[in-house]
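First the structure, in the form of structure tokens, and then the observations on it.
Only one protein chain is missing; all other protein chains are in place.
Chain naming follows the written order as A and B, and within any one chain the residues start at number 1.
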Amino acid sequence: MDKVFSDKKAIFLFVFPAFLVFFMIIIVPIFFSAYYSTLDWNGIGEPTFIGIKNYIDLFVNNTDGFTMAIKNSFLVAFFSVFVQVPLALILAIVISKGIKGEGFFRTVYFIPVIISTTVIGQLWMKVYQPKYGMLNKLLDILNLDFLQRNWLATPETALGSAFFVIIWQYIGYHMLLLYSGIKAIPTTIYEAAEVDGASNFQKAMRITIPLIAPMIKVCVTFALIGSLKTFDLIYVLTKGGPIHSTEVPTTLMFSSIFLQNKYGYGSSMAIFIIVECLIFTVFIQKFFKAENITY
Amino acid sequence: MKKISSKLLAFAVSGILALSSVGCGGTPKAPEEPAAKAAEASSDNAAKEEAPAATPTEEKVKLNVWHLWTTDADANAKSFMKVLEQYKAEHPNVEIEIDATENEAYKTKIKTAMAANEGPDVFFSWGAGFAQPFVDAGQILPIEEYLTPEQKANLLPSQTANLTYNDKLYGLPFVSWVGILYCNKEMFEQNNIKVPDTYEELLAAVEGFNAKGIVPFSVGAKDGWPLMFFQNVLALRTAGAEGSNAALEKKVPFKQPEFVQSAQMLTDLVKAKAFDEASLAFTYDEAKVAFLNGEVPMFYIGSWFAGEVQDDKISLVKDKVVAKNFPSLAGTKGNKDEFLGGAIDCFMVNNNTKHKEAAAEFAAYVSEHMAKESFLLGAGLPAWKVDTTGETIDPLVQQMVDLANGSTGFVLAWDTKLSGEAAEKHKTLVQEVFAGTKTAEQFADEMDALK
Partner (left out) sequence: MENVKNLDEPSISKIKIKHAPRNTKHGMNNIKTYGERVILLLIAVVQVYPLIWLIMFSLKSNQEIFGKDPLALPQNLLWGNYARALFDGNIGRYFINSIIVTVASVIITSLLAAMASYAIARMKWKLSGTMLIVFLLGLMIPMHSTLLPLFIFLKKTQFYNTYAALILPYIGFSLPMAIFVLVGFFGTLPRELEESACLDGANIYQIFARIMLPLIKPAIATISIFTYLSCWNELMFATTFVSKQEYKTLTVGIMGMVGQYATRWGELGAGLVIATLPTVLIYISMSKQVQKSFTTGALKG
């Protein structure tokens, strides 16, 4: 049987087509970015080779507040992994246990994911709008006026306000992934547990979560990588402002490459993002491998 | 397995080599470039059996033209379409392939195409800082020698300063803009406040409106540039057009009392509650609607806004608005008749185009004719001599023409005068001054630190 499952020719035929496209679209540009990152180049004219100076500017000279941007992206990552994914997991478990309107809830919870970021951004800008916005109005009604803020206009609150939207929008995304994982678990296992008189909570902790560990790993990885390279919503909501307080590595990269004509410098940020994500991903893979469970 | 991975490796290496030969594009000298061009050309025109250009004017020519007018909400879009149809009717031998891309995306797209040395034949561009890298890399055709004598005579020399690099003209403008203080007369009258001519009157107006619970100015500070206009025009008043331009061209430092004062005056305006304190959360679109809805009495922005003010489908203040230059400031180097603004939108021709003459002729034709059409639609002031006898000109536009005709000097918005990095940092600095996180002194220091 091992022979069938380690057939080299079959492995090649299975993997090669995907790899070919992947190589041309992803790998080659990574090499290009790596090369550009060693240049002082405005994207148009003659480049000058400057070695690792761009990286020194990023971290040692910290000219554009890059370390601050990294810190911001770590915060997003933290909230994604420890708030967003757990909430998604709870929702997935609750709606997958066969409640009435399961399909309805699953569909509706996913809606924010299908709506384009531009729309979500516009909507939340209206919610946070200091004068007429829903949030400040609600606080007014609840007699909590002292909590009213210029949410996206002040550096202290802009970051949290923007993060909240990011976390909220993608809960449905993780929920759907976890839900499909849960649904793949044979129902016989649950029936056996029910015979033993296990409560819903016990079933979730002892059966569901261990069995969907591979899917949780997928979600955690997506949440982490997605946060480290989060761009769209920040760009729509705050453009990295006010005064760079919500800047993340990708917004700085975009501005370096396309607004400030610093192609080489921007590419070094891209390379950093890739390396950073890679380190975290390998770490997650290792972490989950340690507690891999099969049945 | 070994065999497979070595095959993959070989493939990988060959892929990288193939691309890296053109990787760092932008140098027209790259050896493979002409061959690739020729290949493209032959495939493009295979069907047409194009003969070598003997008589260039009669030749069948195809031009790729890129611009950014994607919606007729923009007056320039309407005038461009009209002029294009006119051009096509007069030039049956020229086929024009248009690609219109939305403003923000356009900047990314044109820069990427130019970086790959694959720009279109004729394209919309901005002068001064934006096109500087293109010109430096030799990608833009110096256009003056392609103009007819009439065209040279009609193009207003005062409008080409921002499109001239190293004493050569690289782009053709169609309209220029000037910074205008739009005042809602009705709100001023209802509250017994005088429309300001001097800075003292402006401060009095700010105080007067605040006393009535009305926010005096609307500004889309989130987008950066609308807020920047205030500091720029204040500097124009304190340092004058000459002084501002000298500093922007790095001839004199920003660390002078005049520029420090310009930032300080912005801080003082903030303290006097001239702006909504949440302005940093407002985009340009939000800010302008507050003015168009008649909620805010004053709006300082470019002359292009007049068309929207006078469009009663989107404006509740049609015919209620008076156009003013920014108030004068006594005892400074500035002159009350100097304006923020200039001609910056333009058409440029790619130096690599196969049809230099046709492309240049197209650019000149469109620019000259658009000057008139866009002007009549209130999109700006013509950069060419235009004959408007017999045409009706909107009264608000006419006010701006009268103001601009008396102008003694112009300074471009600083973000278009400066290029790339410096432009972005400048906008942030003004936001920081606005938010009170940078002092006026720091502002001047950091302006000098820009590249």
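By definition in this document, a contact is a pair of C-beta atoms (placed from the backbone, for glycine too) under 8 Å apart; a residue touches a chain by one contact, two chains touch by 3 or more.
This one's a predicted model, so the numbers in the text were calculated from it and none came from an experiment.
The chain that is not drawn here is touched, among residues A:Ile52, A:Val119, A:Leu144 or A:Met205, by A:Val119.
Hidden from this view is one chain, which touches chain B at 1, 5, 18-19, 22-23, 25, 36, 40, 43, 64, 66, 68-74, 76-77, 97-105, 108-109, 112-113, 115-116, 118, 120, 285-286, 289-290, 292-293, 295, 302, 304-305, 307-308, 314, 316.
For chain A, the residues touching the absent chain in the complete assembly are 1-2, 4-8, 10-11, 13-15, 17-19, 21-22, 24-30, 32-33, 43, 91, 94-95, 98-101, 103-120, 122-123, 126-127, 129, 131-134, 172-173, 176-177, 180-181, 183-188, 194, 197, 211-212, 214-215, 217-218, 221-222, 225, 228-229, 231, 249-250, 253-254, 257-258, 263, 266-267, 270, 273-274, 277-278, 281-282, 285, 295.
As a convention for this text, only the chains that are shown with their structure count from here on.
One inter-chain figure worth recording: chain A and chain B are separated by 36 Å, centre to centre, where each centre is the mean of the chain's CA atoms. Within the complex formed with chain A, the residues of chain B that make contact are 1, 4, 8, 11-12, 15-16, 19-20, 23-24, 26-27, 107-108, 111, 114-115, 133-134, 136-137, 139, 222-224, 276-281, 283, 419-421, 423-424, 428, 431-432, 435, 437.
Remark: chain A residues 8, 12, 19, 23-24, 27-28, 31-32, 35-36, 39, 41-47, 125, 128-131, 150-155, 238-239, 241-244, 255, 258-263 touch chain B in the complex.
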